[in-house]
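Missing here: one protein chain of the complex. Every other protein chain is in place.
Letters are used for the chains, namely A and B, taken in the order the chains are written, and counting of residues starts over at 1 for each.
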Amino acid sequence: MNSFEKIINLQPEIGNKMYRWAKDLFPVCRSITGDGVRETLNYISENITPLTMHSISSGTKVFDWVIPNEWSINDAWVEDMQGNKIIKFSDNNLHVISYSDPVDKVVSREEMFDHLHTLPNQADAIPYVTSYYENIWGFCCSHNLKEKMKDDMYRVYIDSSKKPGVLNFAEIVIPGETDKEIFLSTYVCHPSMANNELSGPMVTAMLVRLLREIAPLKYTIRVVFIPETIGSIAYISKNLSSMKKNIVAGFNITCVGDDRCYSFLPSRNGHTIADKISEHILSHVDKNYLSYTWRNRGSDERQYCAPGVDLPIVSIMRSKYNEYPEYHTSLDNLDVISPNGLLGGLKAIALAIIAVDVNYCPWTASLCEPMLGKHKLVSNISIKGAGVSGMNIGRDIRGFISMSDGKNDLIDIANFLKISVWKAYSISQVLLKSGLIYSNPKKNYQISD
Amino acid sequence: MNSFEKIINLQPEIGNKMYRWAKDLFPVCRSITGDGVRETLNYISENITPLTMHSISSGTKVFDWVIPNEWSINDAWVEDMQGNKIIKFSDNNLHVISYSDPVDKVVSREEMFDHLHTLPNQADAIPYVTSYYENIWGFCCSHNLKEKMKDDMYRVYIDSSKKPGVLNFAEIVIPGETDKEIFLSTYVCHPSMANNELSGPMVTAMLVRLLREIAPLKYTIRVVFIPETIGSIAYISKNLSSMKKNIVAGFNITCVGDDRCYSFLPSRNGHTIADKISEHILSHVDKNYLSYTWRNRGSDERQYCAPGVDLPIVSIMRSKYNEYPEYHTSLDNLDVISPNGLLGGLKAIALAIIAVDVNYCPWTASLCEPMLGKHKLVSNISIKGAGVSGMNIGRDIRGFISMSDGKNDLIDIANFLKISVWKAYSISQVLLKSGLIYSNPKKNYQISD
Partner (left out) sequence: MNSFEKIINLQPEIGNKMYRWAKDLFPVCRSITGDGVRETLNYISENITPLTMHSISSGTKVFDWVIPNEWSINDAWVEDMQGNKIIKFSDNNLHVISYSDPVDKVVSREEMFDHLHTLPNQADAIPYVTSYYENIWGFCCSHNLKEKMKDDMYRVYIDSSKKPGVLNFAEIVIPGETDKEIFLSTYVCHPSMANNELSGPMVTAMLVRLLREIAPLKYTIRVVFIPETIGSIAYISKNLSSMKKNIVAGFNITCVGDDRCYSFLPSRNGHTIADKISEHILSHVDKNYLSYTWRNRGSDERQYCAPGVDLPIVSIMRSKYNEYPEYHTSLDNLDVISPNGLLGGLKAIALAIIAVDVNYCPWTASLCEPMLGKHKLVSNISIKGAGVSGMNIGRDIRGFISMSDGKNDLIDIANFLKISVWKAYSISQVLLKSGLIYSNPKKNYQISD
């Protein structure tokens, strides 16, 4: 089995594994810094694939930003006048604004409501609210619950702190035959949410396992697990030159866990090899995949593709952030994702990575069509409509060779033939073995006349 | 108020003024030379904005053409056998062919009809007929009137002359910060017609007043009031080198007075900055504007965009010449145009001029997204669907910055954001002030790693 076939034949058990890891990590209260991130990275490193840990100190300047202090939280609740704890952090870590200031006082309902966030249009969902860079305190709860809160006074209690510490991230490198890299990035900064958080690192960690099995690849694989935005900005600020020099294609891996659709978000440039390959792969994985534009960006491609950074990085997703109803609420739970959803996300990205890795521009070995019968590739007998499958093989082989001009790559040829790149790759392997095409222009035909 | 806002807020009184001037100038019998042109230019210079007058002598060679003799006309009529003046130049100056030879004789009805032009399909309209370069005499009248002419003989009388003189035109220059120019051209050679004549010079004259108020602009504004075709050819023959060197964008101003639609006629090239900006402006002024092609050309762009001249000159119009029923007939009277129609034409062209003037390619000041909260531009608190208008501002600001790569100009960015260039300009001003973008690549970010 070649690498494409290994991916296509991945078994449901792979999806089950990813789902179980996601279940283990679901309760952890992640944020852009702090224990939640470390706990998550350690779990991955110990249970899935070893990671190299990195940290950057609070206060470090990264481009226009500064690494913030570390946020810790022990407990939080809102108590009514009868002493009933109406809202409890221990029930759901979305109940507290991420990076909330500590508070401990009795306040009027009015004042409490000023600090309580709900979604009137999704009355049973707790919203996910963050305030990393503005010092406020606050709670979140379902709008239904808020409607029932009639007391005049409430006690609000948040036992949190922000202190100098570090921003954590992890990195993995799978060496390839060259220093040129395929870059994978995923984030580990959202609390208890499933599609828009855990699907990303779970699929990415499984990808690392898978690519280690398939290795060595032509390209080096570099993978980062970072907090979103501040993490990618920090990482780019430290590594831009080498990233610009080495990255051939990259994938920002997020929202790859549900089973409703496939989605594509292009790079800012829109015409990189990562874009071209992803669109090809998705059209063969699910011809109804949703194609978004740079206008719909919203994750770390905002940094990776920023002007002057301009890396060839895209996102292949299932239901895209911002586009599914449970997004950024407590409803984005383990029911939203599924083993099959995760497996589909994994396969699509893995196929794209292999397509990047094996892609090249073939050259025909001889001028004019070769005599295929002599090379035992197709029958020498010609009859109209005969042997449909045989004819198609001949047609694809002849079509492949007719496009092997050293300018079209495997994707162009597959698109021309209206076949998948994995089918084009199989044909390519047969033709290379038969000496009918070359991967190297230097060996190319000599004009003889 | 910035310049865009000044234009958008122009009051109805501006439209009324243009309409009153048009009313004053409607009766004048203009042609490509002669008293009518001079009277028109003098009226503008004395009542609206001072003009610099120029003249070129009859007989001067201008490219393939020669400046013709001056044409004068005192009176003209057709009289029946009972001595009734059936057709009178004094009723409507369209009754005589422009540049008609003199005549004074009694002729058969047949012969008279050979020299009488009507429009059978618009039986109540007097057609507008010209014969600048072929010496003939002739009258025009409504087809209805012609049908009633049953006498055997008629006396035809035209008291006109063609003598060596000059071709007149006027010019205005509003100096800008650079010698690069925005060029405006309008014509003053049609007799009593409103949309296809007076709307052009009235809107152009008002534009001059308006741009003088807004001045100084970055670009110099050069404006010419000329007779159509022979005037633009003469002007180009005298000024081509400097025009090619200096003109950044230009507008041929005609048919800008009615209130039925907006129209666009591109340059021959079709992809100049004048084309791009005009299409952007019109799509925001009236998304149903009519877009024509170079096939539909018919005014002085024929000269300004001719092969080898190739200036970036387009037309933003209301109902385009040749495309509305009253065109080139006595029906194109003051009822066709309106204060509001004129004001709409003025605003659209003025917005395009300002867009040309302020346009530039911004550069982000820092790599990756800046931290907008720090710059007090948007809230640091993130919640799904919160503050729709606030979110949009943040979205547009982030989108603007994400496109500020030194290659996209304000129009590209506005088109990307699906907003008007005046909104993009406002965002640009805020970002320049905050130091988040630069207008100058030399100040651009340094890669730090």
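Simple rule for what comes next: contacts are C-beta pairs under 8 Å (C-beta built on N, C-alpha and C of every residue); 3 or more make two chains touch, one makes a residue touch a chain.
These figures come from a predicted structure and were not determined experimentally.
**Student:** Give the residue, chosen from B:54, B:162, B:222 or B:328, that touches the chain omitted from the document.
**Tutor:** Residue touching the chain left out of view: B:328.
**Student:** Looking beyond the chains shown, say which of B:26, B:43, B:113 or B:132 touches the absent one.
**Tutor:** That would be B:132, which touches the missing chain.
**Student:** With the full complex in mind, choose from B:82, B:241 or B:288 the residue touching the hidden chain.
**Tutor:** Result: among the candidates, B:241 touches the missing chain.
**Student:** Who touches the missing chain here, B:218, B:260, B:302 or B:395?
**Tutor:** Candidates B:218, B:260, B:302 or B:395; residue touching the omitted chain: B:302.
**Student:** Need a quick check: the contact residues on chain A for the chain that isn't drawn.
**Tutor:** Contacting residues on chain A, toward the hidden partner: 363-364, 366-371, 373-374, 379-385, 398-399, 401-406, 416-417, 444-445, 447-449.
**Student:** If the hidden chain were put back, which residues of chain B would touch it?
**Tutor:** Residues of chain B in touch with the missing chain: 63-65, 97, 117, 119, 121, 127-134, 136, 229, 232-233, 236-242, 268, 294-295, 297, 302-303, 305-310, 327-329.
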